[in-house]
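Here the complex is missing one protein chain, while the rest keep their positions.
For clarity, chains are labelled A, B and C in written order, and residue numbers in each chain start from 1.
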Amino acid sequence: GQSFAEANRAKHAGVGLAFDIGGRDDHSFNEAAARGADNATKKLGVNVKMLTAKNGETEADREQRLTSFAEAGYNPVIGVGFAYSQAVQNVAKDFPATTFGVVDAVPEGKNVDAMVFAEHEGSYLAGVAAALKSKNHKVGFIGGVNNALIQKFQAGFEQGVRDTDPKVKVTSQYLYPNNDKGFNDPAAAKAKAGGMLDSGIDVIYTAAGQSGAGTIEAISKVKGAWAIGVDSDQYQQPGLARYKNRILTSVVKNVDVAVFDLIKSAEDGKPLTGIHSYDLKHSGVSLATSGGFIKDIQPQIDAARKKIIEGKVKVKETP
Amino acid sequence: MSTSTKNPTVDAIAKSATRDKVILAIAAPVLAIVAAIVISSLVFLASGENPFRAYGIMADYGHYSDSQVWIINKAVPYYLSALAVAIGFRMNLFNIGVDGQYRLAAFAAAAVGGAIALPGALQIILLIVIAMLVGALWSGIAGLLKTTRGVSEVITTIMLNAIAASIIGYFLQDGRLAIKDGNLLHTKFLPESSHFFSFPTHPKPVLGFVVIAILAGALYWFGINRTRFGFDLRAVGASEPAAEASGVSVKRMVLCSMLLSGAAAGLVGMPTLLGESFQYGTDFPAGIGFTGIAIALLGRNHPIGMAFGALLWAFLDRTGSRLEFEGYAQEIVGVMQGVIVLCVVIAYEIVRRYGLSLQQRKVGEELAALSRTNNTDKSDKSDNPEVSA
Amino acid sequence: MSTDLKTATKLAVPGKGGRRKLTYPWILLIIAVGLVAVSVLRAVTGAGDLTSTGQFGAALSAAVPIGLAGLGGLWSERAGVVNIGLEGMMMLGSFAAGWVGWQHGPWAAAAAGILGGALGGLIHAIATVTFGVDHIVSGVAVNILALGATQYLATLWFGQEGSAAMLAGGNDKQSPPMPDMPTFTVPGLSDALNTLEGHHWFLVSDVAGILGAAVTNVSWLTLLTIGLFIGTFFVLWRSSFGLRLRSCGEAPISAETLGVNVYSYKYAAVLVSGALAGLGGAFLSIGVHFFQDGQTGGRGYIGLATMIFGNWRPGGVAMGAGLFGFMDAMQLRSGGPTVHALLLGLAALLAVLALLRLRAAKRTQGVVAGIAAAVLVIWYFLADTVPLELVEASPYIATLLVLALFSQRLRPPKANGKPYRRGQGT
C-alpha cells in the first residue's frame, strides 16, 4: 500500500530534536541540547519539536523516531546522544534533502553533522582543579558506564591530575561495566562515592549522567570534600540546590552551542555537515565557575587551558 | 463428530458443545480487549485527553505500508520469544530467562559469525545452530538445577539473566571479542554470506526471518499437538503426578522442555543479527524476553494467538510513538499493554471457569435426559450429575 | 483402642539426625565463628573495607529494600499466594513516594509508598483470590501494568512542561527531589567505635566497624524495617491472626471448615505484602531523594529469591537480604580488590565443606568442593583483582549457589500457589 511519507507530503515544519532516555529535563546534555533549540526559537523564530526515547529501545524505535521527523518535514533532525549514531546513519540515507545532526557520535553521511566534544580536554581542567583542591592528595573518578565516551572523561581527568601534582593519587572506578543503568542509578553512585570517601578521597569527579546526584549527596555528608559535576553547570540545577555549596565546579559540555550552530546554518541555507569538534579552543567544553569555589586557583586553570589550546599539552582520549 | 451413543439427540448436543467451545474461545480475548479499551479510555479521559482521537491516530498511522512492514519486522522477535516462553508454559515451567538466553545466544553467534566465513547458507545455518545451542545451554542450567536440586526455575532464570548480562559485558570489550566503533562496542561485522534474505516490500523490506518464525510456530503446533512427545509434555503440564504415573519421566521432560525453550529463545536475536545489525553491540535490543512472557499470556500459548499478540504489541509500539508525535505521552502504551495482559488473564480465567461449570451442568442434564429415555434400565443410578469438581 | 497405631512409613525408623533446630546459643556461636573468620580474612588479605562501618552501613541500606520485598513475599506466600508481582509493587511504592515526597516530605513519602504498594497488592489479590488467576501469571501482569502506569504518570505529573514539579527539578523520568529522611547516630558510642575501628586491631576493630554501622547515621526507615521483621515474626507465629493466615497457606480448606474466612486472610496477606514491597520501593526513592524510572532494578525478584533462600521465615529472609546487601555494597563501594579477597574466604569455606562431606562419606561432593577450593586459591594468587563483570554478577552467583546447595532443605507452605475456591473442598 501507500507509505506514510507518500500520503503526507512534507513541507518545512521546523527543527526535530530526538532525545536519548532521560528526556529534555535531564539536567544534563539533553537539557543542554534543548537549551540550544530554545535559543534558536527565540532568536531565529524556528519551530522546534522534541521527542524522547523510552527505556529499552531498539534501533528500530530510534530509526522510526527520526523517520517520523523527516517525513513530517522537520529539518534539521537532531539525535541527542551517541545511541542515535547508527539510526542517523541509516535514516539520513533515506532523506538526502534533510540535514541530520547527532551529538557525541560520528556516523557517516553526506547530510550528517556530527557534533563531538572534547570531554577529555574539559576533564583535564577538572583534574587540575581536583589536584589543587584535594587536601588528602587523593581524588576519585566515577564513571557511569565503562564505555569509550566515559573513558575520555577518565583519561583527561587523570592526566590533568598527574600533570598538576604527581603526588596526588587518582582512583577511577565505574558503576557498571556495560549497563546503561549506570547513567541512571544514583544509589549506586552514592555507595561508590561512600567507599571512596571512606578511603580518604576528598574530591570526586563523576561522569555518570543522573547518577551523579548520588555522589554529590554522599559528598555533602563529609566535611571538606568536593564534588565535580558534569555536562551542565550542576551548581545551577534546582534539584541539587541543597548541595550546591559542595559542587566545586562542573565540566560543561556546550551542546546548546553546537545545536544552535546547526540550526542556524540550516536556516541560513548552508547546513553544516561533516564532523564538528567542539573543543576547548572553540568553547565547546568549559569549566563552570558558579559559586566561585575555584576562584583561588583560576590562574593555574587558565594556564592549563592555554597550554591545551596552544597545543603544548596533548590530552589523551583513552586512559 | 460422532458419538457412540445411539441416541439421536446426542449428536445435536455434541454440535452445540462444539459451538459453545468456539464461542467461549473467542469470548475471552474479546472480553479482555473491550475491558482494556474501556480502561485505557478512562485513563485518557482522566488525563484530559480525547481517547477517540488517540485511537484514530493509532489506527490511521498503523495502516500505512511502512508501518505495516515495521510492525511485522518488530513482531518477529516478539513472536519467537513468546514461543520460547510458551514451550515452558505448556508444562507449567516459567522460563523468565528467555531474555538472558537470547542475548547470550545472539552474542555467541555474532562472535563466531564475525570470526569465520563459510560459504552461502552454511554460515547462516551454523550461526542459527550455535544460537540455539547456546540458548539451550543457558536454559539447561536452570533445567538441571530444577531436576537435580529442585530449585524453582523462576528464581534460577532470573539469576541467570543477570549473569548472562555480565558474561556478555566481559567479552564485549575492546581486545576481547569486540571492536570499538565510536562510542559503541560491538562484535566484528558478519560477512555477506550470513545476511539473511528479505522480501523486497515497499518502502522497506520485510525480514526474511519471518519465514523461520512461521515455521517455528507451525513446528511448535505440530510438536505439541500431534506428536507423542508433545502429548507427554502437555500431560506434565496438565498434571504432573498423572503424567508420572502414565510413564512420562517428569524430570526428563522438564529438562527437555527447558532445553527446547532455550533453543527457541536462541532464535529471538537472530532476525536482528542476521537481518539488521549484522553485529552484536552494546545497543543490541534487550528485554524482548519479558515481552515474550506478556505475548505468550496474551495468545494463551496458541501459535496463532501469539502471532496476533506479537502483532498487537508491535502495533502498539509503532503507533505509540506516533501518539508522542501528536502530543500524547507515549507511555500510555505501557499502560495499555499492562491493562490488556491483566484483562486477558482475568477474562480467560472467568471464561474457563464458566465453560467448565457449563459443561458439567450440560453433562448432567444430558445424562438425566438419557436416563429418562432409557428408563427401562433400573440399575441406572450413577447419573447423579456432578456439578462441582 | 490401640493408641500406638502410627503411620508406619513415618515411624519405621524413629527420627534421628535430621535438621538440628537452630537455638540461640548455636546462632551466637555461628555469628562468632563468622566474625573471627572475616577478621582473619581482612587481616590476611588486607582488604580493610571488608569490615568497615561504611561497608556495613551501605550493606544495611542495600539490604533494606530487598529485605522488605522478601518480607512482603513471605507474607503473601505464607497465606498461599505466590507473589512475583513484588517488583511492580515496589515500582508503585517508589513512584508514590516520589510523588508525595517532594511536596510533603519523606515521612509522607514512606506512607505513600506503603499505600502505592498495597494498591499493587490489591490488584494481585483481586486477580488471584477473587478471580482465581494463576498466581505467577497475575504477578507478571502486575509488573507490566505497574511499569506502564508509573512511566505514564511520571510524564504526566513530573515532566509536564512548565508545571511546578518540573520547575522543582522533575522530569519525565524523575520526580522533584524531596528533603532528607532524618537519621540517627548514637552520640558518643558512634565516635568511640569509629576510633576503635581506626586502630585496625584484629577482631576488635572489625567488630567495632560492624557495630559502628548500627549506630552511625542509620535511617529511621532502616530501624522501622528491623521492627517489621521482628513484628512479622510475632504476628505470624505468635498471634491468632498469624496462625489463621498461615493456615491459609498450609491447608486453606481445613481453615475454611474451622470458620476461617480464607479469602479475607489471603487479601490481608497480599495487601500487607504489597505494602511492604511498596515501603521497600519508597526506601529507594527516599534514599536518593526522588523517584526514578527503573529505580527498583529487579530488587523485587531478588527479594523473592531471599524469601526462598530464607525458607519462608523472617530470620532467613533477613539473612538472605543481608548477604545480598553485603555483596552488593561491597562490589559497589570497593569493586574488584575486596571481592578478590573474598575468593580466599570462599575457598576456606569450600575447604571446610569438603572436609565435612568427606567425613560424611560423600566422596564425590567432598572432592568437588576440594577442587573448587584449590582453584579459588590459585586464582587468588594469580590475579590481584577480579573482573568488574564478575564482581557485578557475584550476588547473583552467590544466590544461585546457595539455592543449588540447600534447596532440598527448604519447606514452602504446602498450599502455596494452589488455587483455592470457597466451598469446593471435599
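As a convention for this text, a residue touches a chain if its C-beta (ideal position, glycine included) is under 8 Å from a C-beta of that chain, and two chains touch if they have at least 3 such contacts.
The criterion applied here is as follows: contacts and distances are computed from a predicted model.
Between the names "NADH:ubiquinone oxidoreductase subunit M", "Cytochrome o ubiquinol oxidase subunit 1", "Sugar ABC transporter ATP-binding protein" or "Acyl-CoA dehydrogenase FadE17", the one given in UniProt for the chain missing from this structure view is "Sugar ABC transporter ATP-binding protein". Across the complete structure, the visible chains that the omitted chain touches are B, C. Of the candidate positions C:172, C:256, C:328 or C:392, contact with the hidden chain is made by C:256.
Within the complete assembly, C:247 is the residue of C:55, C:190, C:232 or C:247 that touches the hidden chain.
Which of B:99, B:232 or B:324 touches the hidden chain is settled by the complete complex: it is B:232.
Counting the whole complex, the residues of chain C in touch with the unshown chain are 1-3, 5-13, 15-19, 238-240, 243-244, 246-247, 250-251, 253-261, 408-409, 411, 413-414, 423, 425-426. Interface with the hidden chain, as seen from chain B, comprises residues 1-5, 10, 13-14, 17-18, 21, 225-232, 234-235, 238-239, 241-249, 356, 359-360, 362-364, 366-367, 370, 378-387, 389.
The rule is simple: only the chains that are shown with their structure count from here on.
When every chain is reduced to the mean of its CA atoms, the largest separation from chain C belongs to A.
Of all chain pairs in this entry, the one linked by the most C-beta contacts is B-C. In terms of their C-alpha centroids, the spacing between chain A and chain C amounts to 37 Å. The mean-CA centres of chain B and chain C are about 31 angstrom from one another, to the nearest whole unit.
With centres taken as mean Cα positions, chain B sits 40 Å from chain A.
Taken residue by residue, chain C touches two or more other chains at 151, 387, 389, 392, whereas all remaining positions touch fewer.
The set of chain A residues that touch two or more partner chains comprises 52, 54, 177. The residues of chain B lying in touch with chain C in their complex are 43, 47, 94, 145, 149-152, 154-156, 158-160, 162-163, 165-167, 169-170, 293-294, 297, 329, 331-339, 341-342, 345-346, 349-350, 353, 388-389. Listed in rising order, the residues of chain A touching chain B in the complex are 1-5, 7, 49, 51-52, 54, 56, 58-61, 64-65, 67-68, 72, 82-83, 85-86, 104-107, 147-149, 177-179. On the side of chain B, the complex with chain A involves touching residues 61, 63-68, 70, 73-74, 165-166, 168-170, 172-173, 180, 182-185, 202-203, 272, 276-277, 282-283, 285-287, 317-318, 321-322, 324-325, 330-331.
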